[in-house]
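Have a look at the structure that comes next, please.
The complex is shown incomplete by one protein chain, all other protein chains being positioned as in the whole.
Now for chain A:
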Amino acid sequence: MVKVFQAADATDLVTELRRSFDDGVTRGYEWRVTQLKKLLLICDNHEPEIVSALHDDLGKPELESSVYEVALLRNSINLAVKQLKDWMAPDKAKTSLTTFPASAEIVYEPLGVVLVISAWNYPFLLSIDPVIGAISAGNAVVLKPSELAPASSSLLAKLLEQYLDSSAVRVVEGAVTETTLLLEQKWDKIFYTGSSRIGRIIMMAAAKHLTPVVLELGGKSPVVIDSDTNLKITAKRIIAGKWGCNNGQACISPDYILTTKEFSPKVIDALKQELEAFYGKNPMESKDMSRIVNSNHFDRLSKMLEEKEVSDKIVYGGQKNRDKLKIAPTILVDVPLDSQIMSEEIFGPLLPVITLNNLEECFDVIRSRPKPLAAYLFTQNQKLKERFALTVSAGGIVVNDIAVHLAVPTLPFGGVGESGMGSYHGKFSFDAFSHKKAVLYKSFIGDAAIRYPPYSTGKLRLLKALVNSNILEIFRVILGLS
């Protein structure tokens, strides 16, 4: 029988991990690299089990599991192993005349004992990727995978316990109760992936202990389509980025489309054509799409489709099967802007197309909504690209593609406003779990009397000259000429 996780367990867990951290278990380069390589072994030795768990939890096709979870993780681990020595080395900082003679550097130090709370839609990627950051940075870490993906959660718990150093890396499975108990503890950092609603609860709990947080949330990521684009490739990329990524249940999924009234029929035709090419005439039978995760989300999405003035706007798809938790790829045109489907993040296989008189209007539509995690634009117009990149505020912007920025380790991945705070991937993960400590080395040469009381006008003049780095003035004051 599984033991019930209680308050005392949470306290004991943190105490134990803190002791390991204080004993220095996690700080050395060797330990960190060893743990990272063990994570690599998990990817190498257990891919079929991972694929199977993801299929149980989400109906995820093998390719998506292999590529978007395992392969991405493998890359992330390999990068960390390769770069870790570099990342751990202090950065030299410049000093100035006012602090002369001194040398300065920034030392990266682990924060201590950190908590990673993961999501259900990419349960392996979103659990292990932040853990890679935590371990690279030298922290002890507790992972709380999502209970909405139970097969993945229990596989993660089993594999991490089997391969990693359990004195410093632990998994706590559970739901609201366990998460609440964990949140009452004092952590040195909390990394959360999930909804904005829970993000607020996490940050509020963190505030009690002044714990810094990274919140990877979501939003309605818009796709603006200009009429000068290559429509076939645009449609393919949108489909692959939406239905091809966990059936629209992804934080950077294209949520809705903005295009002109004139161009929209062509857009919809292109989408219909490519959808059929990808998923056949009977998409409900296609094995190349994940299912809806559970009946709660199925009902949520159904309600969106059934809303008055929305249900009659369906131009493609709309079929549903509650037993199989499947909804066909569905396209809608010009649903009311205040409908449910246009007010909350869809996180499913529904794609509203909103038509505008003029493409210019897209800026106002996007700006009138909370800042999304991603914003997409398909165009050949250089000026439009520049304006979009500069003025649309989103976590990240991708032009002429969908979601790919997630796989680029040199780009920070994170939100702004409602879509989150902080970022990770590549070195940004290492930074997210590190404290950059400023270190100044001073010598005893040159102890200027002007630093100390009693203060006088002479001292004030010299100080001013120093602050202005005005060498001439400095000499003049010293020589009594000023």
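Operating definition for what follows: a residue touches a chain if its C-beta (ideal position, glycine included) is under 8 Å from a C-beta of that chain, and two chains touch if they have at least 3 such contacts; residues count from 1.
Throughout what follows, contacts and distances are computed from a predicted model.
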item	value
Per UniProt, the name of the complex member that is left out, chosen from "AP-4 complex subunit epsilon", "Phospholipid/glycerol acyltransferase domain-containing protein", "Aldehyde dehydrogenase domain-containing protein" or "GDP-L-fucose synthase"	"Aldehyde dehydrogenase domain-containing protein"
Sole contact to the chain not displayed, among A:Ala10, A:Ala53, A:Leu84 or A:Leu111	A:Leu111
Option from A:Thr229, A:Gln249 or A:Thr355 whose C-beta touches the chain left out	A:Thr229
Residues in chain A touching the chain absent from view	22, 27, 47, 61-63, 66-67, 71-72, 74-75, 93-96, 98-99, 102, 104, 106-107, 109, 111-112, 188, 196, 199-200, 203-204, 206-208, 210, 212, 215, 217, 229-230, 233-234, 236-237, 239-240, 244, 278-280, 286, 288-289, 367, 378, 380, 385, 389-391, 393-401, 404-405, 407-413, 416-418, 420-423, 435-444, 447, 451-456, 459-460, 463-464, 467-468
